[in-house]
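Complex shown without one protein chain; remaining protein chains in place.
Think of it as A, B and C in the order they're written, each chain with its own count starting at 1.
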Amino acid sequence: MKTRKRMTVGQFNTWFEVLRFGLAIFIAFAISFIIMSFSTDSPFAAIGNLFIGPMTSVRRFSTVLETMIPLTFAGLAVNVMFKANQFNLAAEGALFMGALMSAIIAIYMPGPPIMVIIAGMIAAGIVGSLVCAIPGILKIKWNCSEMVISLMLNYVMLYFGTYIFNQVARDPDSAYKASYTFREGVNLGNIIPRTRLHAGIFIVAVFVILTYIFMFKTKWGYKLRVTGSNIHFAKCAGISVAGVIMSSQLIGGFIAGVGGSTEMLGMYSRFQWSSLPGYGFDGVILNILAKENPAYVPVAAFFVAYLRIGADYMYKQSDVAAEIVAIIEGLVIVLVAATAFLSKFRHKMTTKVSKNLLEAGGAR
Amino acid sequence: MSSVLESIFSTTFLFSVIRVATPLILASMGAVITSNAGITNIGIEGVMLVSALVGVFSSAFGFGPWFGFFMAIITGVICSLAIGYVSMSLKADSVLTCIAFNTMAIGGTVYFMYAVVKDKGTTIALQSGKLPSVEIPIIKDIPILGDILSNHNVVSYIAFLMIFVVYILLYKTPLGLRIRSAGKAPNALSSVGVSLLKTRYIALGVSGILGGMAGAFMSMGYVTWFSKNMTAGRGFIALAADAMGNSTPVGAALSSLLFAVAEALSYSLQITMIPPELVQMLPYLVTIIGLVAYAARKSSLDKKKRKKLAEQ
Amino acid sequence: GTGKVQQNSKDQTETKAPAEEAAPAEEEVAESTEESVGAEKSAILIINGNLGDLGFFDSANAGMQRVKNELGLNIQVIETGDDESKWESALADAAEEDVDYVIAVSPSMVEPMQNIAPLYPEKKFLMMDNTVDFAGGDYSNVYCATFKQNEGSFLAGAVAATLAKNTGKLGFVGGMDIPPINDFLVGYIEGALAVNPDTKVIATYPGDYYDPAKGKEHGIVLINQGAEVLFAAAGPTGLGVIEAAVDADKYIIGVDSDQSAGYAANGDEKTANQIATSMLKNVGDAIFRAIDLDLKGQLSLGKSESLGIAEGGVGLAKNDVYNKILTDDEKKAIDDIQAKVVSGELKVSTAIGMTTEELDKLRSSVAP
């Protein structure tokens, strides 16, 4: 009797979560639709294009997948750091520096391309780790707010990286700010002709699986989750929390760094970033959508990438600026993260379910 | 090099420090209020951005810059309350809410800018007007001081006034007592029947006023138009200033000024042959060093104090 | 099918032009479409940044308006913003449309152009302000035009040095420390030296194209250093430099478009009057010219052209402000210099391909 009752309330909750998610998306679209109808005469066409846009050609759909790759990396990086309860936003800087590092290696390192790529990724990962370690160290040593430090650090990384880039990699013959081109064959190949979809999609898939296994199947992941959930308890239980925090930042940074290099070697043939790519905040957004579960991060990334590509298509087909997608994303996130959203309804239903069960079965 | 020194020790250098510091001081006062109330408000960046755009629109299509200033403040308040509604009434994590809001602000301002002026870059096509600069009667005639202190944009004076106002508000009024309680011991506040929610809403509203002013200064004082993402992380710096200043109005204002000095220095250092990227890095590096120095000092003082007491 | 074509052309007449230009334009289209050669053709311009800079991109956009109004093409202008990862797909997206010309206008679009153009041999691609590597692939459907911004800047420098009568100091604000921006600087310095060998030039780089507040601070620093005339090549950041000049009552030289006219059109006379002249980089004209030539069957695809003063690619905006603030003698002197540059008598260096040391040497030589 008891187990049946728990299950029923549990079932209701699962059902409710799905409903809530769907409703959040619906409301976000509805509000955006209203906003759009002020600035276009044909809002229906616009929103239609938003939905079908990515489906209109193989290339566009592959653009969704391409966009997904760095987003997923960022989401995983942030996931590992946030799971340890560290609001470290340095994934942004780590991605940037990782991309730069792998670009430098791709330009200068001799040897077979596959070795260069692997070396580039590892080096990028290490650089990413170092970047994300900084807020971690400062937090552990002096209890500085990792969020504030990382926000500032991202700018430092942008300018420092640009300096390194200028010193080491910039092609003075280029008519714009770009590095020398990468060595012949140093790229992640192309999976579908006439698209830019590259082998990075497999790399990111591997990272999703590894992160999931790490988080839920290994002792390190376990310690990380305990530490993130209650640091005092973790310490008391004999977990070396400083080590766990540090390693979570290092791993998160590593993932971000590899993400940067995957993006660089997959999508470009020379380094030409002159501003922060913005993936750090995207990573946070994805984590909310993914309910902080690494397994859902790629799903969330697909959703966001689909929206963004759809919005570009919508903008091209009509006069609605693609930036509306930022409003949609923001609203979805806010409603998904809002635990009290629909809570009245949920409470009413829970009460009903529980009471019915109680009357039917008696014991609590 | 001598010309750099010359420029640093010039009155114009200090003049520009004040100008650079203006939006930072205003925003950091907003951050001080909210962090005293127990809210980490990184949404102040987005609040500034939206206010800056609304200010320009209202000024261009309404009754001039003062109307724009007023509307920017209103916008700041509305945005802050919206953040509050989501994070407090709908119970979403406040940092996440703010990040979502900032995302919306960056995209949303471009969206509306495009809808109105058909540009995604700037609103320079609009005639939006500028808040006036003011000469301070007596001070303006004092030789050096006059050059530094007089003839700033009116918002700069408002910013410095706000340090004082926020100080009074926090430490000398019942509302301040409640705001500080809301941050230090939220349970204590609700246990005496004061609504924690209401107190925090008020704190957010006040921070919205300050953020709105900061935004208005960006688009109607500093320059006279809105451009995409024009706040460029100043809201985050304000947050850092709040942290460095231990959430006190004076501390945060001094930290803002420190950043402004570093920033102004970075402009002056540009005329040397030092690579510009390193110079541009300076203000952010100074902020990090400042934050670390503050934290390190706090922890070492703590240790020393204990050691001393142990020896007694 | 035909249905799609019609719908597209209908969609695309709704251009993304600045509001004030749109109204009169529409009427003209109606009458000119009938007889115009380009009636059935269409063109898409990718702005890999944002409009509203009163400069380079706005100039390109103005060129597209001319293409629409005078040649009767259907046009579309797409702003992608500064997210690099989107540029290539935006170009491919455009090429997949039922369109005749796909146009990209900034140096950094060269890589996407090289990747995309060969995939759509039936489409014509125009690349402005940079050139694809014609030797490195089959780019027979691409036309490139580059601008000798150093030549135009040479004239700007000459005007600036002429106006700097007191201190002889000039200021320059470059968006970033990169070759195409430094190309402006190099020409500017040499032009100034041609008028007054004692001219000093101070250059700074805010490192950001979208922070006008920072641009303003840079302008102020330069003015405080005694710079009498400023010149900014920094996108919207440069607009802040203009503000600094206006506040300090200094002259500034506009860039890319006739920025004085731009401000005047927005009703800001005060600013318009402080912009002594503008170094024009006629990207809009170049677009117009290329399409016009192609409609006449005269465009040589698969080649790159370098447009200097002689070709009308760059030049000075000799507008009312210019005419008012320069004396007739001074104007004549500038015209002489211009003639010498055109004839090749005066050689202008370029920063493209210049090493950092060489550039530093030049900068140091004019440092105050």
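Quick note on the criterion: a residue touches a chain if its C-beta (ideal position, glycine included) is under 8 Å from a C-beta of that chain, and two chains touch if they have at least 3 such contacts.
As a working rule, contacts and distances are computed from a predicted model.
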The complex's invisible chain, by UniProt name, from "Simple sugar transport system ATP-binding protein", "Amino acid/amide ABC transporter membrane protein 1 (HAAT family)", "ATPase" or "Ion-translocating oxidoreductase complex subunit G": "Simple sugar transport system ATP-binding protein"
Visible contact partners (per top-of-document touch definition) of the missing chain: A, B
Among A:Ser37, A:Thr56 or A:Thr350, residue touching the chain not depicted: A:Thr350
Residues from subunit A at the interface with the omitted partner, ascending: 2-3, 5-6, 9, 217-220, 222-223, 225-226, 229-230, 232-240, 343, 346-347, 350-351, 353-355, 358, 364
Residue ranges of subunit B at the interface with the undisplayed chain: 168, 172-174, 176-178, 180-181, 184-185, 187-195, 302, 305-307, 309-310
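Everything that follows uses one rule, which is that only the chains that are shown with their structure count from here on.
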Separation of subunit B from subunit C, taking each centre as the mean of its C-alpha atoms, in whole Å: 36
For subunit B, residues contacting two or more additional chains: 110, 114, 120, 275, 277, 280
Two or more partner chains touched - positions in subunit A: 159, 162, 166
Residues on subunit B engaged by subunit C in the complex (per definition of touch): 3, 7, 10, 12-13, 16, 19-20, 110, 114, 117-127, 218, 222-225, 227-230, 232, 263-264, 267-268, 270-271, 273, 275-277, 280
Complex contacts: residues of subunit C adjacent to subunit B: 16-20, 22, 49-54, 57, 79, 81, 177, 202, 204-208, 210-214, 216-218, 220-222, 224-225, 236, 239-240, 243, 262, 266-268, 360, 363-364, 367-368
Residue numbers on subunit B that touch subunit A, as the complex places them: 40, 42, 86, 89-93, 95-97, 99-104, 106-108, 110-111, 114-115, 120, 233, 236-237, 239-240, 243, 275, 277-278, 280-281, 284-285, 287-288, 291-292, 295-296, 298-299
